[in-house]
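FYI, not all chains are in this one, though none of them got moved.
We call the chains A, B and C, going by the order they appear; numbering starts again at 1 in every chain.
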Amino acid sequence: MYSVNVRDHFMIAHSFRGAVFGPAQRLHGATYVVDLELRRRELDADGVVVDIGLATEALRGVLAELNFRNLDEEPAFAGRNTTTEFLARAIHQRLAAQVAAGRLGPHAGGLDSARVTLHESHVAWAAYDAPLQPAAPA
Amino acid sequence: MYSVNVRDHFMIAHSFRGAVFGPAQRLHGATYVVDLELRRRELDADGVVVDIGLATEALRGVLAELNFRNLDEEPAFAGRNTTTEFLARAIHQRLAAQVAAGRLGPHAGGLDSARVTLHESHVAWAAYDAPLQPAAPA
Amino acid sequence: MYSVNVRDHFMIAHSFRGAVFGPAQRLHGATYVVDLELRRRELDADGVVVDIGLATEALRGVLAELNFRNLDEEPAFAGRNTTTEFLARAIHQRLAAQVAAGRLGPHAGGLDSARVTLHESHVAWAAYDAPLQPAAPA
């Protein structure tokens, strides 16, 4: 299995509900350094897993929807704790939709799976790893 | 699959037996920077893989049993080479016992597997990765 | 010149005022991974720059005053943009006060200077570097 990974970051405010979160129930924030790993069984005709330029743009676009925001006020996350692991999946879903819509190039339908990792500090990170649906034929 | 990772470290002395180890047969030591990755198929009711505070405490507690020690004198390791990969499994077993004993919280029985990685320098690391046993019902 | 460095982190929400900040004028947040470097011309009688345990505690204490907060509501920062470089100095001042008050041990009066670095992502950091005042004699 081949993998390609691109990295970017975003910075948000949020708070959590539930005694388990202790002081993180207060409004605070985080920088998330994000790794997007895309996997494929065989290389495409250009010898790549994916067009790395398009993958970088897709990741930047998805993170731009979250960057410099207070996630407590995002309708998409209403009633949810935007924990690091929850956000990893939300970003995975949005990127999977980009792949399915052909935004990562015509060969990206051959992608097998993706892993999205959010590094929140030098001592903690979370990730979501799942298959990608094959793009529907045009 | 979701993952959460916490990081800590410990510092020990030890020596190895066997010609394959060359100068590492002499008494020397290491700093091990430890990553504990815990995995789970679905998030719990709080939207997390595990209570990260409890995971951090459990890792610190297990490493405290080894920290600032000469492993050549630890009864638990008598007759064994305490290589990086061996220690990764030993720490994995101790953490799995913590999970099974409920020390990572009541929902931690839903954890699927764990990976323990010991970074011994900027050019070498070892890991042990295995399923966690479901916690016995109370 | 000798240096010792300890690292910790904190997570906050804030917003900036001024067109130069673009989208960072919205409420957002950051993880700051903080390096505290303490310098000294000669080692003390124990052969150290500073008691690293006390330095770690002092850093944790200063960061705890900021951690999991919305800095826009902190009276100490009223009317100020809490930029990374501004926060580096604020933390430097608070740590210098700890040194002057003897919280880093009786020999810490011999410390020469300190550098506080705040890493805000994998591509940006800021720092403040300045002399420490000698502790007043008891």
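One rule holds in what follows: a contact is a pair of C-beta atoms (placed from the backbone, for glycine too) under 8 Å apart; a residue touches a chain by one contact, two chains touch by 3 or more.
This is a predicted model, so every value here is computed, not measured.
**Student:** Tell me how many copies the full complex contains, given that 3 of them appear here.
**Tutor:** Assembly-level count of identical protein chains is 6.
Throughout what follows, only the chains that are shown with their structure count from here on.
**Student:** Identify the chains in contact with subunit A as well as subunit B, in label order.
**Tutor:** Both subunit A and subunit B are touched by no common chain, going by the contact rule given at the top.
**Student:** Subunit A and subunit C share one sequence, so how far apart are they rotationally when you fit their Cα atoms? Give it in degrees, rounded to a multiple of 5.
**Tutor:** 180
**Student:** Please report how many Å separate the Cα centroid of subunit B from that of subunit C, as a whole number.
**Tutor:** 31
**Student:** Do you know which subunit A residues sit against two or more other chains?
**Tutor:** 122-123, in rising order.
**Student:** Which part of subunit A faces subunit B closely enough to touch in the complex?
**Tutor:** Touch residues, subunit A against subunit B: 18, 20-22, 80-81, 83-86, 88-89, 117, 122-130.
**Student:** Looking at the complex, which residues from subunit B come into contact with subunit A?
**Tutor:** 1-8, 43, 46-49, 51-53, 105
**Student:** Of all residues in subunit C, which touch subunit A in the complex?
**Tutor:** 7, 9, 11-14, 23-24, 26-33, 67-70, 119-123
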